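As you look at this complex, bear in mind that one protein chain is not there, while each of the others sits in place.
Labels run A, B and C following the written order; every chain starts at residue 1.
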Amino acid sequence: MTESKTISQREDQIVDDFSLFDDWMSKYEYIIELGKKLPLIDENYKNELYEVKGCQSKVWLNAEMKDGMLYYKADSDAIITKGIISLLIEVLSGNKPEEIKNAEMDFLNKIGLKEHLSPNRANGLNAMINKMKNFAIKYSGENVN
Amino acid sequence: MTESKTISQREDQIVDDFSLFDDWMSKYEYIIELGKKLPLIDENYKNELYEVKGCQSKVWLNAEMKDGMLYYKADSDAIITKGIISLLIEVLSGNKPEEIKNAEMDFLNKIGLKEHLSPNRANGLNAMINKMKNFAIKYSGENVN
Amino acid sequence: MDTQTSNIETIDITKLREEFPILSRKISGEPIAYFDNAATSQKPLSVINAISEYYETINSNVHRGIHTLSEEATEAYENSREKARKFINAQNTGEIVFVKGTTEGINLVASSFGSKVVGEGDEVIISEMEHHSNLVPWQKLCESKNAKLKFIPVNDKGELITDEFRKMINEKTKLISLVYISNSLGTVNPVSEIIETAHSFNVPVVLDAAQAAPHMKIDVQKLDCDFLAFSGHKMYGPTGIGILFGKEKHLESMPPYQYGGEMIKSVTYDKTVFNVLPYKFEAGTPNIAGAIVLGTAVDFIERLGHENIHNREMQLLTYANQLFGEIGDIRIIGTAENKTCLISFIINGIHPYDTGSILDNLGIAVRTGFHCTQPLIEQRFRLPGTVRASFAFYNTFEEIDRLAAGLSKVKSMFL
Partner (left out) sequence: MDTQTSNIETIDITKLREEFPILSRKISGEPIAYFDNAATSQKPLSVINAISEYYETINSNVHRGIHTLSEEATEAYENSREKARKFINAQNTGEIVFVKGTTEGINLVASSFGSKVVGEGDEVIISEMEHHSNLVPWQKLCESKNAKLKFIPVNDKGELITDEFRKMINEKTKLISLVYISNSLGTVNPVSEIIETAHSFNVPVVLDAAQAAPHMKIDVQKLDCDFLAFSGHKMYGPTGIGILFGKEKHLESMPPYQYGGEMIKSVTYDKTVFNVLPYKFEAGTPNIAGAIVLGTAVDFIERLGHENIHNREMQLLTYANQLFGEIGDIRIIGTAENKTCLISFIINGIHPYDTGSILDNLGIAVRTGFHCTQPLIEQRFRLPGTVRASFAFYNTFEEIDRLAAGLSKVKSMFL
């Protein structure tokens, strides 16, 4: 994780990485690699409370604050899903909650993921992003105390 | 009513009469004339018991035996319907119940009525014929006593 | 005649009629004059072709599928729901339930909502002019609950007597269900006024909008109705599909109506958790083609424009009224001030069945009978039925000329 970069720099990096692939099979292969490498979440987070609703596979997500930055951990029983969360974490994790709240996540369109995953699966994707942003809202300035 | 003729002779007569008309409007005009002339049924027969079910207009039908022959009376609140019953009565009335039971009523096809009245209205026509035949069955040999 | 008297420049009727293939059919050797639009409307090519296109390109079961066809079908299905939402200006798509038609919509409300809010000794108010589909469900509900069904009376012009309504409503009233536009009288009811009164008593109002959907802009937020149902087949769309709108708070509070399929979130052998709105009310594989193509029908109406449709239809109605007056011996049932484009009538002394049969023979399609409002026709107006000519924008002044000529012919034949 490259914590010094801004969210949009990280997004650009991913768009760059994906530009190397010219078909979806190679993109999937890359996403699967990311999925396999995703740091796992603790087993005790794998419950209703941390579950992301609306995905076709099970997804669990947690976030913790450290030194004013928000760090995510997640897991899924499907690897492609894990790969996609991995991308989201890559972009958002280690940023200030305020920044995360406002992130546009434009890279998902740029790499063609939103378009490729429409619309049942895009629902799952949106559900993950919403859950991540909700953590950011919870931990952001307004709600610290 | 030409009581000396057989049912099939009467049918032939009607087919003959109708052969003079070459469009349905003239046939309707003829049927309407017949309808207007139909001897009415007594008001006290205009009840559920004598009603023919399945027609789009109200139809009441009664039959009485005289000297071994069955005579029908009927009425309807619609004139075309009356005209059609009038044809049925013309053919069947004043015959022996056994003959009525077995009448084929082929003339309805020959004058194109069945075809012209398909199928909602044909249901009504069939309902009338059935009611007439049921009277014949009721009064025929098997059930005299 | 169209070119002379019609001042609608925005609709080219001749061209528009070409979009309706069935209108060029012949019946009894004559071009069909279709005046049974209140029973079901004809369909434009855009609607007919959208059905074929669905089956030829994206047919697939919706929701939960991850393959492309299923994704595409789901997207089209949900897009159509959004179109329906906009069509009646509902707040969100969770309030838009795909049903079989108006009848199913009302039955759903009677069963899932009615059973909940109506109890022994309570009262339900409908009107004397309801379609059987908005009468029998309430009759049966009241029967089973030992509640009382009350009828807003209808005056001789075929209008609701709203003064009587204000006397009927009281703290025992638990539900009101009303027809927006009467299918047998043509009356456009003052539903806003009634809803306002009802809400002042905290009574929810269901609207039967089967006849409203094809003829006027519906705005459920402005009306503030609690439920509203209509059928696709009467608004230039396919058969077997309709919309039930319900306010979110009501739909949330109601148990499902049918069980199975997409309306389930999770299920074990012991227990079922239901899905969110609107899916909770969409059990089983829906009429996918029907739902998608209902959206095409909405597009069609919006392309024409509600106002253009209304203006055209009012011209047809005015013209027909004028000709009917000239014929004489015609009694029109339903002469409300505010009326949609249909005429229910009898020729004095001639049974509706006789009139309809002769008109059919002239290629003119009208409906005869009770129009599924038997108590209104029989008990209220004491008639054996009426003849109903119901118009749509695609009817022409020439067709109405033929109708008038047909009625004169009928008179000469029977009187």
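Everything that follows uses one rule, which is that contacts are C-beta pairs under 8 Å (C-beta built on N, C-alpha and C of every residue); 3 or more make two chains touch, one makes a residue touch a chain.
Since the structure is predicted, the reported quantities are computational estimates derived from the model, not experimental observations.
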Residue touching the undisplayed chain, where the options are C:F227, C:Y353 or C:F414: C:Y353
Given C:F87, C:F113, C:F151 or C:Y180, the one touching the chain that is not displayed: C:F151
Residue of C:T40, C:N89 or C:N321 in touch with the missing chain, whole complex considered: C:T40
Identified contact with the non-displayed chain, of C:T57, C:Q91 or C:S253: C:T57
Contact partner of the left-out chain, one of C:T173, C:T187 or C:N287: C:N287
Touching the absent chain when the full complex is considered, from A:I41, A:I79, A:L92 or A:L108: A:I79
Chain not shown, touching residues in subunit C: 21-22, 25, 27-28, 32, 34, 36, 39-40, 42-43, 47-49, 51-52, 55-61, 64-70, 100-104, 106-107, 110, 128, 131-137, 139-140, 149, 151, 231, 233, 238-241, 258-261, 264, 266-272, 283-290, 353, 356-357, 359-360, 364-369, 372, 374-375, 378-379
Chain not shown, touching residues in subunit A: 24-25, 28-29, 32, 56-58, 77-81
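Throughout what follows, only the chains that are shown with their structure count from here on.
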Interchain centroid distance [CA atoms averaged], subunit B/subunit C, Å: 40
Centroid spacing, where centroids are CA-atom means, of subunit A and subunit C in whole angstrom: 48
Distance from subunit B to subunit A - Cα centre to Cα centre, in angstrom: 82
Shared interface positions of subunit C, touching two or more other chains: none
